[in-house]
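A single protein chain has been omitted; all remaining protein chains appear in their positions.
So that you can tell them apart, the chains are marked A and B in the order they are listed, and the count of residues begins at 1 in each.
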Amino acid sequence: MLHIVNKSPFEKDSFTSCMAHAAESSTVLLIEDGVYAALKGSSVEDQLSRAKVVALQSDVAARGIEGNLVDGIDLIDYPDFVDLVANGDGVQSWV
Amino acid sequence: MKISVQVNEGPYQHQASDSAYNFVKAALEKGHEIFRVFFYHDGVNNGTRLATPPQDDRNVQQRWSDLSKEHELDLVICVAAAQRRGIVDDGEAERNGKDATNIMDGFRISGLGQLIEAGVQSDRLVVFGD
Partner (left out) sequence: MSDIKKFLYVNRRAPYGTVYALESLEVVLIGAAFDQDVSLVFMDDGVFQLKKDQNSEASGMKNFSPTFNALGDYDVNKIYVEKESLEARGMTMDDLMALTYEDEDDDWAEKSSMHLVSADEVRDLMEESEVVLSF
């Protein structure tokens, strides 16, 4: 399943709740303010290993944090986003 | 693949409508069918034609309208949410005795059943919201 998180983990519990409920086989896509969850050295960094986490490149770039992300986070574009939705077996937004 | 999208937030206040627009555009470019875009909660405000955004900014409402024309998109505004927030077409103006309409070209107002139907008919439903 594809999980989409669009909230900063420092403001709302969406990311933490998502990581606590996502199956290990799932992919978590960070968009909008959700991309802040991928910051290196943050208080939620250790949660990133619980599933495959990717982030939307355009939202990362808009916020100027591309150089601050943890290693190994794949940055994807909108066509990749569409592929994740189409190729996965379901999608859930943690609004 | 048949994909539907739900937009729960109004333009400018929240990025949800921008994200949904970019997603829909990319899906269309990849050859997927967008069965419906359903606007709910404050998302109904994406369907007003009376907004005047600054010229150096994107025009969120117009952008949806243009995309709808280009791809014959079904842009549906929830009637219950629209009535609460004052998005009005000819039918709604007549039914509820309003003295004006404000719906943008390319949008239509209909019931919540359209969202459920989109969920049933589509292979995927993607929600963009706050």
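Throughout what follows, contacts are C-beta pairs under 8 Å (C-beta built on N, C-alpha and C of every residue); 3 or more make two chains touch, one makes a residue touch a chain.
Since this is a predicted model, take the numbers as computed values, not measurements.
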Where the missing chain touches subunit A, by residue: 1, 13-14, 17, 20-23, 90-95
Missing-chain contacts mapped onto subunit B: 6, 8, 40-41, 80-81, 111-113, 115-117, 119-121, 125, 127, 129-130
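Following the convention adopted for this analysis, only the chains that are shown with their structure count from here on.
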Inter-chain centre distance, subunit A versus subunit B - centres from mean C-alpha coordinates, in Å: 25
Parts of subunit A lying in touch with subunit B, wherever the complex brings them together: 4, 6, 31-33, 58-59, 77-79, 81-83, 85-86, 90-91, 93, 95
Interfacial residue positions of subunit B with respect to subunit A in the complex: 1, 3, 8, 15-16, 19, 22-23, 25-27, 29-30, 32, 123-130
